[in-house]
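All protein chains but one are shown at their positions in the complex.
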Amino acid sequence: MKGFASDNYSGAHPEVLTAMLEANGAHTAAYGADPWSDRARELLRAHFGEQAQSFLVWNGTGANVCILRAMCRPWQAVVCAASAHINVDEGGAPEFLVGTKLLDLPTPDGKLTPELVERAVIRVGDEHAVQARVISVTQSTELGTLYTVEELRALADFAHARGMYLHVDGARLANAAAALGLPLRAFTTDAGVDAVSFGGTKNGMVSGEAVVLLAPELAEGFPWIRKQSMQLASKGRFLAAQFVAMLEGDLWLRSAQHSNAMGARLAAAVGEIPGVRITQAAQANVVFAILDPAVTARLQEEWPFYVWDEASGEVRWMCSWDTTPEEVDAFAAAITSKFAAPD
Amino acid sequence: MKGFASDNYSGAHPEVLTAMLEANGAHTAAYGADPWSDRARELLRAHFGEQAQSFLVWNGTGANVCILRAMCRPWQAVVCAASAHINVDEGGAPEFLVGTKLLDLPTPDGKLTPELVERAVIRVGDEHAVQARVISVTQSTELGTLYTVEELRALADFAHARGMYLHVDGARLANAAAALGLPLRAFTTDAGVDAVSFGGTKNGMVSGEAVVLLAPELAEGFPWIRKQSMQLASKGRFLAAQFVAMLEGDLWLRSAQHSNAMGARLAAAVGEIPGVRITQAAQANVVFAILDPAVTARLQEEWPFYVWDEASGEVRWMCSWDTTPEEVDAFAAAITSKFAAPD
Amino acid sequence: MKGFASDNYSGAHPEVLTAMLEANGAHTAAYGADPWSDRARELLRAHFGEQAQSFLVWNGTGANVCILRAMCRPWQAVVCAASAHINVDEGGAPEFLVGTKLLDLPTPDGKLTPELVERAVIRVGDEHAVQARVISVTQSTELGTLYTVEELRALADFAHARGMYLHVDGARLANAAAALGLPLRAFTTDAGVDAVSFGGTKNGMVSGEAVVLLAPELAEGFPWIRKQSMQLASKGRFLAAQFVAMLEGDLWLRSAQHSNAMGARLAAAVGEIPGVRITQAAQANVVFAILDPAVTARLQEEWPFYVWDEASGEVRWMCSWDTTPEEVDAFAAAITSKFAAPD
Partner (left out) sequence: MKGFASDNYSGAHPEVLTAMLEANGAHTAAYGADPWSDRARELLRAHFGEQAQSFLVWNGTGANVCILRAMCRPWQAVVCAASAHINVDEGGAPEFLVGTKLLDLPTPDGKLTPELVERAVIRVGDEHAVQARVISVTQSTELGTLYTVEELRALADFAHARGMYLHVDGARLANAAAALGLPLRAFTTDAGVDAVSFGGTKNGMVSGEAVVLLAPELAEGFPWIRKQSMQLASKGRFLAAQFVAMLEGDLWLRSAQHSNAMGARLAAAVGEIPGVRITQAAQANVVFAILDPAVTARLQEEWPFYVWDEASGEVRWMCSWDTTPEEVDAFAAAITSKFAAPD
């Protein structure tokens, strides 16, 4: 039985591993100058538009930090939600490597709006204050919510009117595409996004994220940023082959649709359990809920998952590309049973 | 036909990929809290000694930089050979992330000695000058040469007498073990080395290096250094399973012995070709030689390899775990033929 | 007529300039190895206790950043009030130079409490999260409020119980001493503070702040931190002579007592003006108040001062060592007249 701790607890999709095996064998140029890397870049252009300049990196923190290094000088600042991964789960890498301040804003649902961002775009031109340069959003968010195309467009317009950039942390961008029922470019490139990370790991890869730069000037120094940030793989074919496996057909979408469906199934099932209060719209592959901490504790003895907020008792239940309907149902049944009677 | 450009041009050993496939499947804890990671740490202790605290990272630059971050504050400096990978091939990552100055010393053979290092350990206690804190050597070196146990011990003693650390960049540590005919700990832990990176990628892995900390105080903040340096893999089992495949039996040693043997075969073969002058002792898996640039150019049309020094015409011929004797012989024959007559 | 914009708008006390003139003349060793610097260190020990190790620097941002560099590694974090100078007025220097995240907490009065700080000391031991290492408070605060000895002691105890440090930004430490009626050490050294900056500039010096380290281990690398942070004055005698002038007698205290008295006089005078609402306890040399923005605008045409919060209409009126009672009275009268009738 799998748990609901994290989509990082799952392994890799068999098709991804098969692609790595097939990429093995002969010698090929290192550092991304190989045919698999060429093909991955081509596929990313097909999905994000011809202007998309892409660079593969090891992980999500690496993708975000490299993009922010391209967008910011150290006296410029990044506006983000207080719940953003860059703010709370990257070990201070953005501050350390970009040298910049994150202007983090509390939100009810993990989503920024122009009205919220405006509070952080202050003291413009004042040399004593960092200058807001980037709006960074996560799609789908860390709280499992979604930005609509219109909401992203509004943020992009707000940013561009002030000489700022819009960055999307897309560790779960595939889940957003699946949930919105839109091609990737519709809510990135076509919505005015300047750069996006396109996550592979959580969606069934061994490892690997794609940095997709849409504002052309961001690419200028990017090869050096990636290298200096220690995110350049030597045997680049193995990162690239995974992305080719994901993007050549619809594996990326199928996997995300499935984990979203499991999230919805779980939300539906637990929403009916008295004592469980769902706290966020379960729009992607995760459910947030508040329940009795004593029940949580008993449940965690059998099913791994994380408490999100000790104070409120809020928990996070994350579905993955390999979560099965049976597991969802068994988990919901377990919750019910833990309420019914202590073991 | 493969070339002699880089051991990064080769793919992964089939046993490594098989191990990744076998590690796939169930859910397991992320970020190194899985059984494969436990086993990898156990095996690394078996090879390097019980005090070895190990951390897997993505790549060699990541391993070196994380170790140096543990050893240095930004006003402390790292003494290294001018030819060191950290000095010329890591895109300035050490300066950027450690914040420190590299005190690089010219050497004839890529090797530091206490006499050389002494030149950089100056102005001790002078607040205007960076203070040498680390001696960093590469084993086997970027020039294919080797440190003996005694040479490493002398550097360690020199370092420790001055409150300094000895770091070994072991991107090709397996080749050194094979060439010296010694267990790994004999020329690291037992020689007084404080921390070593143990390379996997060049020796037949998909990716992955192990940071092995031998001075216990270095481990204190290391989990945060690794995370903040963006070197923590989420699906850690896939890095760990590769190391288990390498270290459980003797795959790591077999592969290194083979690439060394190919290096020796190549050195022997080309050493007899008039017009080819071998410039470094070919003690590991690489041959450096000077030959007529016109010959080099004709040869590169068919066989990929790198010119190391445009000025002198020195080239680098690197053998890999998958280089065959036939390829070595064919390459040596091709060199001879290129000298004989322009195509 | 002087305004109420900033204590940085005032010049230097004549006794300070006289001391600089007297220090001029002969040759003396540079970089703090001169008799004036010796004497300044001696006087700082007299005021802060024998364990006080002091280092003079150029300015307040320099003092704060150097102390935080001594206290933190980049993955450790600094807990501070959202209104702290380090958080909003140092151009992102703490993030850039320390590499660290500031965990800024909203407060009603610019003051931290153990209860507030506790919210930021979370995820201890979690490698994905920065680890709170320093509590940083300002005394007197940016909002003109004061910590009592007991409040500081409680923060120090909280910090030390968790392996953390307590830092005091003392840009206006003299004002706090004057307001509390206590010697400097009573609410720093004796209250468990680990390091404090002791401000000179705002209190009547040309420039210069003293870093006073009370936890002995902080001094170990400090000469290099100061130099590398570009805060080491070459003709150190001129910084030191100013501090000697301040501390040899009671100039530091007289000046602070005077500016505090002017703050109190101003608070008393404007507190009676209908339409002016004082928003913070005016415990030091500054008054915060909310009044009609139209009145503010008319007033600023004649008297320079800053609007603190555009949204609420809150303004800041700062008194200096050279503010006169006549100026305070004239300013209060001007406020009254601006309410009475538009010019």
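Which chain is which? They are A, B and C, in the order written, and residues in each are numbered from 1.
Please note the rule applied: a residue touches a chain if its C-beta (ideal position, glycine included) is under 8 Å from a C-beta of that chain, and two chains touch if they have at least 3 such contacts.
Computed from a prediction, not measured in an experiment: that's the story for all the values here.
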Candidates B:21, B:88, B:116 or B:334 - the one touching the absent chain: B:88
Sole residue of A:28, A:107, A:131 or A:259 that reaches the chain not shown, by the stated touch rule: A:131
Residue among A:225, A:266, A:299 or A:315 touching the omitted chain: A:225
Touch residues of chain A, complete complex, unshown partner: 31, 73-75, 127-128, 130-131, 221, 223-228, 232
Absent-chain interface as seen on chain B, which is shown: 74-75, 77, 88-92, 95-96, 99-102, 127-130
Absent chain, residues of chain C that touch it: 2-3, 5-6, 8-12, 14, 17, 20-21, 23-31, 58-62, 65, 90-93, 96-97, 201-202, 206-207, 224, 227-235, 237-238, 304, 320, 322
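In the analysis below, only the chains that are shown with their structure count from here on.
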Label of the chain whose CA centroid is most distant from the centroid of chain C: B
Centroid distance [mean C-alpha coordinates] between chain B and chain A, Å: 33
Intercentroid distance (Cα basis), chain C paired with chain B, Å: 50
Computed distance of Cα centres, chain C from chain A, in Å: 41
Overlap residues in chain A, where contacts from two or more other chains coincide: 90-92, 96
